[in-house]
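So that we are looking at the same thing, I have put the structure below in structure tokens.
Heads up, one of the protein chains got dropped from this complex, but the rest are sitting where they should.
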Amino acid sequence: MPMRSEPVTVNVGPQHPSTHGVFRLRITFDGEVILDAEPVFGYLHRGSEKLAEERTYTQVITLTDRLDYVASMTNNQAYVLACEKLAGVQPPERGMYLRVIAAELQRIASHLMATGFLLNDLGAFATPLMYCFRERERILDLFEMLCGARITLSYMRVGGVFQDAPEEFWPALRIFLGEMPHYIDEYERLLSENEILVTRTKGVSVLTVDQALNGSVTGPVLRATGFPWDLRKVDPYEVYGRVKFDVPLGRAGDNYDRFKIRIDEMRQSLRIVEQCVEQIEPGPVRADVPALVRPPVGDAYSRIEGPKGELGFYLVSDGSVAPYRFKIRSPSFINLTVLRDMLIGWKLADMIVTLGSIDINMGEVDR
Amino acid sequence: MYGLGILNGFMVTLKNFIRRPFTISYPEQRAPQHPRFRGEEFTWYEERCTGCASCAKFCPLGIIRIVTHPSQETPAEGDSYAIDVFDIDIGRCMFCGLCVEACPYDALFMGSGFEEAKYRRQDLVISVERLRTAEKRPSTWYRPQLEAQNYDPRRGEPMTWQGAGREPWPYHLPLRPTTEEMTTDREAKP
Amino acid sequence: MIRELPGEELARHVQVACPGAVERWEGLCLWVKPERVLEVCQTLKETPGMGFNLLNAISAVDYVEYFEVVYHLTSTAHLHSAVLKAKVYGREEPSLPSVVGLWLGADFQEREVWDLMGVKFLGHPNLKRILLWEGYPGHPLRRDYLEAPR
Partner (left out) sequence: MAFLEGNALFRNLYCLLAGNSGNAQHCGRDGLLPAGWEWLAFALVGFAITFLLLSAFLLLTMFYTYLERRLLGRFQGRIGPNRAGPFGLLQPVADAIKLLTKESIVPQGADWLLYNLAPLMMVVVMFMVLAVIPFGKHTFIADLNVGVLFIIAVTSVNALAVFMAGIASGNRYALFGGMRAVAQLISYEVPMVLSIVGVLLLAGSLSLVEIVEAQVIPFFLLQPLGLFIFVVSASAEMNRPPFDQLEAESEIVAGYHTEYGGMKFGLFYLAEYAAVLTTSGVIATLFLDGWEGPLLPSHVWFLMKVFFLAFIFIWVRATLPRVRIDQTMAFAWKFLLPLGIINVFMTAAELLLFGHEEAGGQGIVLSTADLWLMSVVNFAVAVVGIGAFSRLVSLRTPALPVSAPKPSAAEVV
């Protein structure tokens, strides 16, 4: 006798332990297999783009902190670069180096979070997560030295950074740079050879290069498919042209590659920071920009390689102190376009891992 | 060999089992805090404040409310305005520090504490009285002159208004008449 | 280094394949007629030498008398980028063709533009609100949102 069965639709989220915030997926299951998936966003929509229209260019920096709240530095950087492009400001050398150091530290912190939560989604009971947080705390300590805050940093200003790093920052950074590679080795020993993890992630939710490019996917998710596209390399902004680093690439574009590539990128970021520390020279850190920036009428789109992908800001100026239009090209949001294609046919447990491997941040998705 | 990866993982967790925990028990132990830390209660030096309300203008959220009146009948150059109201609603504050950055006279500083939890939202508004009477332990954030002195708000002495300034500003004089006297004066006048 | 293609060069290429689609060009931007956006995008994507295979962003700007929809495109093969703009007139039913067929990445972005700006993309398979809920009054990123009747 054939058994009657019918698909079950489950709302995964917005209150689910591992949807990385208030994300909701409406998923149709056949048993454990996913038949259809539809992402639903907007639970954290704060209207940043509208809010920015009535704030001055400096005040908007505080809004960018809250987009991808685990990578505030890179948001700041992308935004001030757009402002500088719009206003035609050239920041001083030391300011640019400080920005790059801060942004690369932030990239490590963000990747640590991504790795930790990905493994938490795999069910490793918070152990790797806690290890990742341990190192992230040290980066946050460095940020506290730099700018007095740990998460919502507001470190960068149009034309540089707000203030030079304190004396004690440099020795602390050197200690961190010396110790971090051992910790990265530890994660690799803990997990990347682990047979359970390999079985769970290899070959799962494969994304091809064509799919990724067509879906405007950028960042580690694109590079995991084996496509060498890193804006720091192909379009060097700030001082990335003067430092040597490799772009780690994946091969298959599966969950394992997306996990591995972040660990490799952490090593490269450390390399960049090391070189920046060697190259940085004393000097001013902030160009002479008035407190109320009034860029000329026009528009500018500036993008950087954020930890989650191409983070772009499109600014339109009408000559006043506030941007006429402030548009965020958020990588988390656009990377989710391909989520449905990656999920269908896989199982409930894979869904969580795939979502974790894309590494979204709801602050940035919903804005 | 199969299974070695798992064994490696076991060794790593065992190693961390033997290590000291990296967390601390908060109220008894405290993490070291950098002097630049942007804390909750603001430090304000009335002697340095001219009542220009730059801080209120630069606040992205508009949570600083300042009401002033001229301190003299015919204010001469350099006379500051007397502050009636200086409310900072830290319930909505995001501690970006733009107000401190905006202050041209180094009168407003970020605080260094972070234990300001209250039961009601209205208790979170810092009033001018509290700003006046609070112990002055300013954060060195955006104040290079304090960093040059190696001032640490968590350990050092409370900072006087003369010590906190960037330069000896000729117009900054200690307020000889206290605020009570001034208000009584004004009320008496008409 | 990614070269930002000047609008003039873009216009030269576009005018060959779709004559009459270009409105004007200035600096790094190229303005095209809104109803021919899909055609132009297809040209830009498929013309050898152009090959814009990565759609960076679709933005919409409300200039009150018209909406400007801005496409930021990049070619990963030739390392150049382009800015394509289309002026869409009308407050009630501004619309232009969807490019989801060319780049899947336009899917959510067009939905976002529709949600927040109220510019319709004809031919989009699933043009629903994305950040706000269905039935939300108005489109909040419009400049006249607070005054507009809701």
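A few comments on the model shown:
Letters A, B and C mark the chains in the order given here, with residues in each chain numbered from 1 onward.
Here, a residue touches a chain if its C-beta (ideal position, glycine included) is under 8 Å from a C-beta of that chain, and two chains touch if they have at least 3 such contacts.
Every value quoted in this text rests on a predicted model; they were computed, and no experiment measured them.
When the missing chain is restored to the complex, the residue among A:T58, A:Q77, A:Q106 or A:N120 that touches it is A:N120. One of B:T13, B:Q72 or B:S127 touches the chain omitted from the figure, and that residue is B:T13. The chain omitted from view is touched by exactly one of A:E49, A:E104 or A:D350, namely A:D350. Listed here are the chain A residues that touch the chain not shown: 8, 10, 16-18, 30-36, 38, 119-127, 130-131, 134, 190-191, 194-197, 199-200, 202-205, 340, 344-350, 352.
Of the residues in chain B, those that touch the hidden partner chain are 1-3, 6, 9-10, 12-14, 16-17, 19, 21-25.
Here is the rule we go by: only the chains that are shown with their structure count from here on.
Viewed as a contact network, the protein chains form an open path, each link joining two chains that touch. Remark: chain B and chain C have CA centroids separated by 46 Å (rounded to whole angstrom).
If you average the Cα atoms of chain A and of chain B, the two centres end up 31 Å apart. Chain A and chain C have CA centres that are 25 Å apart. In the complex of the two chains, the chain B residues touching chain A come out as 2-6, 8-9, 11-13, 16, 22, 33-34, 36-38, 58, 60, 94-98, 101-102, 110, 139, 141-142, 144, 147. Note for the complex: chain A touches chain B at residues 55-56, 58-63, 65, 127, 131, 134, 137, 141, 144-149, 152, 154, 162-163, 166, 186, 189-196, 198, 291.
Within the complex formed with chain C, the chain A residues making contact are 41-42, 45, 47, 49-50, 211, 213-218, 227, 229, 234-236, 299, 301, 303, 310, 312, 314, 316, 324-325, 327, 329, 333-334, 336-338, 366-367.
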